[in-house]
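A short write-up of the structure that comes next.
Only one protein chain is missing from this complex, and each of the others stays in its spot.
Note that the chains take the letters A, B and C in the order they are written out, and that residue 1 is the start of every chain.
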Amino acid sequence: MKRKLRMGMVGGGNDAFIGAVHRIAAFMDGKIELVCGSFSVNPEISLQSARDLFVPENRVYGSYQEMIEKEAQLPEGERMDFVTIVTPNFLHFEPAKMAMEHGFDVVVEKPMTVSLEEAQELQATVEKTGRTLCLTHTYSGYPMVKQAKAMVKEGHFGKIRKIVVEYPQGWLSRLSEREGNAGAAWRADPKRSGKSLVMGDIGTHAAHLAEYVTGLKIQEVCADLTTFVEGRLLDDDGSVLLHFENNAKGVLMASQISAGEENAVRIRVYGEKGGLEWANEDPNNLIIKMLDQPRQYYRTGNAYAAPFTLSSFATHNTRIPAGHPEGLLESFANIYRNFALTVSAKMEGRTASPEEQDFPNVYDGVRGMAFIETVVKSNESNEKWTKFVI
Amino acid sequence: MKRKLRMGMVGGGNDAFIGAVHRIAAFMDGKIELVCGSFSVNPEISLQSARDLFVPENRVYGSYQEMIEKEAQLPEGERMDFVTIVTPNFLHFEPAKMAMEHGFDVVVEKPMTVSLEEAQELQATVEKTGRTLCLTHTYSGYPMVKQAKAMVKEGHFGKIRKIVVEYPQGWLSRLSEREGNAGAAWRADPKRSGKSLVMGDIGTHAAHLAEYVTGLKIQEVCADLTTFVEGRLLDDDGSVLLHFENNAKGVLMASQISAGEENAVRIRVYGEKGGLEWANEDPNNLIIKMLDQPRQYYRTGNAYAAPFTLSSFATHNTRIPAGHPEGLLESFANIYRNFALTVSAKMEGRTASPEEQDFPNVYDGVRGMAFIETVVKSNESNEKWTKFVI
Amino acid sequence: MKRKLRMGMVGGGNDAFIGAVHRIAAFMDGKIELVCGSFSVNPEISLQSARDLFVPENRVYGSYQEMIEKEAQLPEGERMDFVTIVTPNFLHFEPAKMAMEHGFDVVVEKPMTVSLEEAQELQATVEKTGRTLCLTHTYSGYPMVKQAKAMVKEGHFGKIRKIVVEYPQGWLSRLSEREGNAGAAWRADPKRSGKSLVMGDIGTHAAHLAEYVTGLKIQEVCADLTTFVEGRLLDDDGSVLLHFENNAKGVLMASQISAGEENAVRIRVYGEKGGLEWANEDPNNLIIKMLDQPRQYYRTGNAYAAPFTLSSFATHNTRIPAGHPEGLLESFANIYRNFALTVSAKMEGRTASPEEQDFPNVYDGVRGMAFIETVVKSNESNEKWTKFVI
Partner (left out) sequence: MKRKLRMGMVGGGNDAFIGAVHRIAAFMDGKIELVCGSFSVNPEISLQSARDLFVPENRVYGSYQEMIEKEAQLPEGERMDFVTIVTPNFLHFEPAKMAMEHGFDVVVEKPMTVSLEEAQELQATVEKTGRTLCLTHTYSGYPMVKQAKAMVKEGHFGKIRKIVVEYPQGWLSRLSEREGNAGAAWRADPKRSGKSLVMGDIGTHAAHLAEYVTGLKIQEVCADLTTFVEGRLLDDDGSVLLHFENNAKGVLMASQISAGEENAVRIRVYGEKGGLEWANEDPNNLIIKMLDQPRQYYRTGNAYAAPFTLSSFATHNTRIPAGHPEGLLESFANIYRNFALTVSAKMEGRTASPEEQDFPNVYDGVRGMAFIETVVKSNESNEKWTKFVI
């Protein structure tokens, strides 16, 4: 990279949680700087956020439209390079589309939109404009998740038979959306969140993780969605039977009423010759369970000798020596770093390496929205199996 | 107890695995002695087994029928008190029924029979004869499983919402039934095993555990059974969505092709106020996850002070001080010990305590067979939900 | 074995804890029966214990002397074969010596005696009488401890450099010996316990485990013993630097005031090529950490393929398939079973296999007493290093 990439933010003011996570992820590697933003619909919060973030006041904008338009008019050496969109779900589509149409690349929170239709329109926009859209499916940035994917791909486990992926949380065990929790309030509001709370907020992470690690696409589902908390307008728990291509089968569980759970993402994959297990709560261990062998714990950052050598996809996404735990923020930063390396390569007329290009993109976003819609459709059906909608 | 109980065995010769486990469990507490047996259909194996087990040769019988008839004619101070049946599934029903009709109590391996009809007939026999039938659902004997049940019952977690129970194994990842594995051979043979391999062999353990811990009964299921290993005659993997009474929901996964897994039984239960987790691989920890509190690890054998005092059901089933791990054999032995205490109490005209009576019985066996039949029926249906058959 | 071995007990009445553990361990495998005892100095307790244990009243004795003398006069087909001694430490020596001199084999709790001198006299008695003395260093019975020993012996880790062994407990964090805890009372009483509480009760376990796993003998020590609880007459915590033969070094920590710990025995061994870790709280995992390789978890009961095949010493001491946890009672039972197999082989004029002979014996007992005396001597010295006293 010849210079730092310049980031503008839509959303992410002081009153938001996820904006701060994006900034940490963006800043960590010293390759991205924040130059402008429309941080909040509340102008005072937006301005105060800018001050706290050392963004000059003349580059705080009253709306994303204003930001995109004005930044587009700035000289090339000054204007932002890309937009990070961290607003509630219903406010992803328009700024993402507009930004790309004005020549900016985009990082957007998941789920990419609130409907499959919007998602497909973003895909068309990417294909038309040639811009890069990065979707922050956080868990796919972990080195040991990438190691898992690499080992599946190279046939370490033989043909894949069974996939169990789960994302239990407990933070919506109460009616928090009525108790002053702003994050709960918009997530539980169908107008701002979309058709499913649990699948939009966390189920798509699980579905993406399953497809990312195994390289297998979901083909049909059988879903059971529930609203456990009285007064809630959307589902807060879902269990889904999965049929993948190539005759693999699976189960996906996403829950926000699993009281006492934090963010216990976990995936297990079983093939003919062995299985793997990875969990967000212990992310630097990849447990490999081969038939007839002791269990192996592959751990982040080790310079194992052959035949145990870690994949280049794992090592490319590791910062520090083994035994020093890297966490979610580093996983998140891997997504930003790869996005930045890919965008810089494009700017410089180079082709990014496969490792650099390995971050979730608009096609993952479309599948995520299709997953949500398929699950909701299945839940409403008495038929056992519902085909994936795309 | 005024004297040791006298056990006769049907099956469990030197060529069988589970018979040895039953004997360890029966002998451990010094309350049961082995006095006779029909250990194998092969007379030589049966005789050699008797010698290895220090059973007198005049009490080795050529068949269970002979054993039951001849023992019934022995004087009371000499004849066996109960029969343990550890033959393949299809050979449970007849000896169990005949034994009870001749005045003997029975311990029988799960699944109780090969059909719901047989199971219901055993229930009728119990009710008619007044004998005691004990079913060895092993995992319900663990102290921390009993502690979990006690905490659910006393309302520690509030209303139960979600139950996830799983039993993954990997030992049938290959076509072992054709490779000289006798245990695999009969289990994978519909004539000797029943309608479902995975549900009969391990799924019923999971279903029993879920109902035992929560006290909630399964009401309808949506099942997806698969035969992954080519050439196998029965299913080797199953995932089941569950609807319990009182609006609880759940997922049950049982698998014998989860390559690399051993016997990874695990249950998680979530209520309005908190959740619990227990796993067979780490059976002396009961993880309690309450909203707004640090996670707690209740551990076997501790004399915690109030309000953490372990349930009398947990302490009654614990032999040694905390930190000294008790394992599956102790869990199994708890079932035998409680059976023995209950039977002895009956003999002595006393009523056994609730803790002593806490072992799986004929009603659990009937539910287990109904579970298998319901799952198989659901699997064959295109309807999403299938009602529990009883 | 042609018949069950007949056990007599000294101590182990209803008011004692460890006697029950010995009986479970002895009975579990159906190879030993309890035929007589002098269970308590209190005749009523002794008699009631006999009844609860189904021991005939005519074989309950008022003292170990009476028991040994009278049993010696019984005909061979009736009299006990061996004596288990589970009295407080100061009452080990005399019954052990007397029993051997009357032709009985012996199982005795650790520490073997209360002085090195007594221990050496027992050694002389063993050598003179040819009897077998088994010392119950519990932790050496675990399959994964035996696997560790086998791997060290075969050079898997190269030359051993460093050994860290620890046994923290918290149960003596208060002055329990004055609060009605009988087990604490005699252990904390120098007259009944010996020169060191913490080293006698648990430090010798740790020292034995270190020497057992590595095959290396301690040569000199530097000890720091402390009595943390006011009013206590003996030490309750000790940390010891160790020099082993062959230039290995180590640390041994034993503590009974590590509040909140249960029985957290743990050993780590490091060689030139890799290390191992084993812990009593998770006894079915042996963690192998080789340079340049993922960590491996060897687990009890697996039929791993070469080159991972478990040692015959591990498999000989395993009862059930992988994934079904075996615990302390099985480890204890392994000691009894191997003792029984060895004694039976002697009776039958056979030589027991190396696996059967693998249980702690009188020489381990002598080293244990020497360890205690060396540590106490070092603690009293201002010199950094104190040579092992034998």
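Criterion: contacts are C-beta pairs under 8 Å (C-beta built on N, C-alpha and C of every residue); 3 or more make two chains touch, one makes a residue touch a chain.
Not measured: the values here are computed from a predicted model.
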Where the complex has a chain not shown, which of C:104, C:142 or C:270 is the residue touching it?
-> C:270
From C:255, C:331 or C:374, residue that would touch the chain that is not displayed = C:255
Among A:72, A:322, A:347 or A:390, which one is in touch with the chain left out?
-> A:322
It is residues of chain A that touch the chain not shown, namely 3-4, 17, 20-21, 23-24, 27-30, 34, 53-54, 169, 171, 261-264, 280-284, 299, 301-302, 319-330
Tell me where the left-out chain touches chain B, residue by residue.
-> 288, 292-299, 302-305, 308
Could you please point out the chain C residues that touch the chain left off the display?
-> 157, 161-162, 164, 166, 168, 170, 173-174, 222, 224, 226, 228, 237, 239, 241, 249-251, 253, 255, 257-261, 268, 270-275, 288-291, 295, 381-385
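By our rule, only the chains that are shown with their structure count from here on.
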Where the CA atoms of chain A average out and where those of chain B average out, how many Å apart are those spots?
-> 43
What whole-Å value do you get for the distance between chain B and chain C if each is reduced to the mean of its CA atoms?
-> 34
What is the distance in Å between the mean C-alpha positions of chain A and chain C?
-> 54
Expected list for chain C, residues touching two or more other chains, is 299, 302
